[in-house]
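All protein chains of the complex are present and in place, except for one that has been dropped.
On to chain A.
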Amino acid sequence: MKLYCLSGHPTLPCNVLKFKSTTIMLDCGLDTTAALYFLPLPLVHSPRLSKLPGWVSKDGAINLEKELKECSGRVFVDSQPEFCLPEKELLDLSTIDVILISNYHCMMALPYITEHTGFTGTVYATEPTLQIGRLLMEELVTFMERVPKAQAATCWKNKEIQRLLPGPLKDAVDVWSWRKCYSVQEVNSALSKVQLVGYSQKVELFGAVQVTPLSSGYSLGSSNWIIQSHYEKVSYVSGSSLLTTHPQPMEQSSLKNSDVLILTGLTQIPTANPDGMLGEFCSNLSMTIRAGGNVLVPCYSSGVIYDLLECLYQFMDSANLGSTPFYFISPVANSSLEFSQIFAEWLCQNKQSKVYLPEPPFPHAELIQTNKLKHYPSIHGDFSSEFRQPCVVFTGHPSLRFGDVVHFMELWGKSSLNTIIFTEPDFSYLDALAPYQPLAMKCVYCPIDTRLNFHQVSKLLKDIQPLHVVCPEPYTQPPPAQPHRSDLMLELQPPPMSYRRCSVLGLPFRRRYERIHLLPELARSLVPSEIKAGVSVATVSAVLQSKDNKHVLQPVPKPAPVPPSKKRKRVMEEPPEVLNPKPLLSGAVPLEPFLATLHKNGITEVKVEETADGHILHLQTEDVLIQLEEDATHIICDNNEPLRTALRDLVLRFLQKL
């Protein structure tokens, strides 16, 4: 059993598990942090961005004015943003049988995997994962295609040139594997390969293994997976949460008794408690609004935003924000808000029960109804005429490199009354803000990551007790910035196996059993004999048939009755001679009784020598050696076949025959 690690990112995993005869890809997350090296894509012409000076090396030797621009002492690539894909060289992607998706954030690289690679397998995901994943992909494509860039910058990637660039561009790795965003066609084609599954549904893969999604409590439709054969169980835990937010709570008990647990997707900000951050978010928001400023919340169009809106719904009146408009701007804003309301069965109990009242499960429906929350596909169109300030704007993309957020950064960045509040933990907020410097607006970093923290994980693992744990390398040591926080790492016994990008791990357990079915008629023919209480054995002669990874023992076909023919039988037609198998022996030869028996049979001069494995009996008169060992008995006797046979029969008296 092997695990191929195609991504080293702990929360955007992409691993391939070879288990029995199957090849299973676990998630295909897309690392979009590479976009931070690029200049933002403004929706409206930005004089500031267009006037940025090009970069020329100090000695003037390298001139990349067209490709690289300088802004506040940092250099950015002026091209359509690119993303860092999962490793494609480690393994032939066309051999992948299935892809299991755990949540919509972990499937963004799907088109890169399923398209143009020869992939012919199936992708398994829950319905909300598919639908919201589709929204996020379509949003990403729209963000890119809306602002096409004529040129693609590639010169800077030249190793010799990159070496001379200023940091952090200089230190970017694998730049040649970075790719532009996929197209809508590719998204559609990739998603057409998805087969929907429900929680606890058992899916057979080629009869060899069974995979089952379990609720992971992180987002709508998010799942952990169990991959098991008859005798082995691998659990894949990715992006799980024990907090009471909107999704169905995490199912833990089914994860028990795993041989291997692959653990990914823990919280990215282990020191920030989501409740505290939510409080911080609200107080900063309210402070800004009270002072007459606007609040910008760069966020994904699904996920934490539902919780933020719910929290604000409760907080608004107490903070006197009743009349402040909230805007949600995204090409998929409408669908996201509506989808969230229809996936009732995937929600927590509290929200599910609302559906029977009937009420919309999320309170943002009421915010929309009362006109407190308005959503628009983009800043163009209705928004520009209806927009009034001070207000709160939720919009993407959290990297601040594309999407409508770019416009608001340009619009509001100059005033210190305004505040930008980062809630998504995926990007370093300082890097995200770099191309907007100098910035007057206030910045608040309140990352809300509801995924498991180390404390919760260690409790969970204590509870479910897997034999082995596999996890990304960063989880096995304290965060680099806080080396003294030994509580922010996994400390397990035995220590977890860690992986990084391009690792290939041999998982530490051997398959020892396989299940084989006996046909009833074969079973009837067996003659079991009890070798000890409750244990019977029988010899079987049968034909083993293996098909679809299922093994069946069938009776040996009887030779066809020989047709009465005078003709000489042809040798070819002769059925194989079925010999009666020799009986199998079991038991041990006890020394004293055996010596007594020898004595009775006239062999009196026996010298017994004790060895490590048993005894050697030297029959001195006959000059014969009998070695009695735990699992073998040898009679060494030169040229005296009758004596050997006699001795053999004496030995056999003490053994059982099957």
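What we mean here is this: a contact is a pair of C-beta atoms (placed from the backbone, for glycine too) under 8 Å apart; a residue touches a chain by one contact, two chains touch by 3 or more; residues count from 1.
Criterion: contacts and distances are computed from a predicted model.
Between the listed names "BRCA1-associated ATM activator 1-like", "Cell cycle control protein 50C", "Actin-related protein 2/3 complex subunit 5" or "Phospholipid/glycerol acyltransferase domain-containing protein", the UniProt record for the complex's undisplayed chain reads "BRCA1-associated ATM activator 1-like".
Among A:122, A:158, A:268 or A:283, the one in contact with the hidden chain is A:283.
Checked against the hidden chain, the listed residues A:486, A:529, A:546 or A:620 yield one contact partner: A:486. Mapped onto chain A, the interface with the missing chain covers residues 271-273, 276-280, 282-284, 286-287, 290, 311, 315, 317-320, 446, 482-487.
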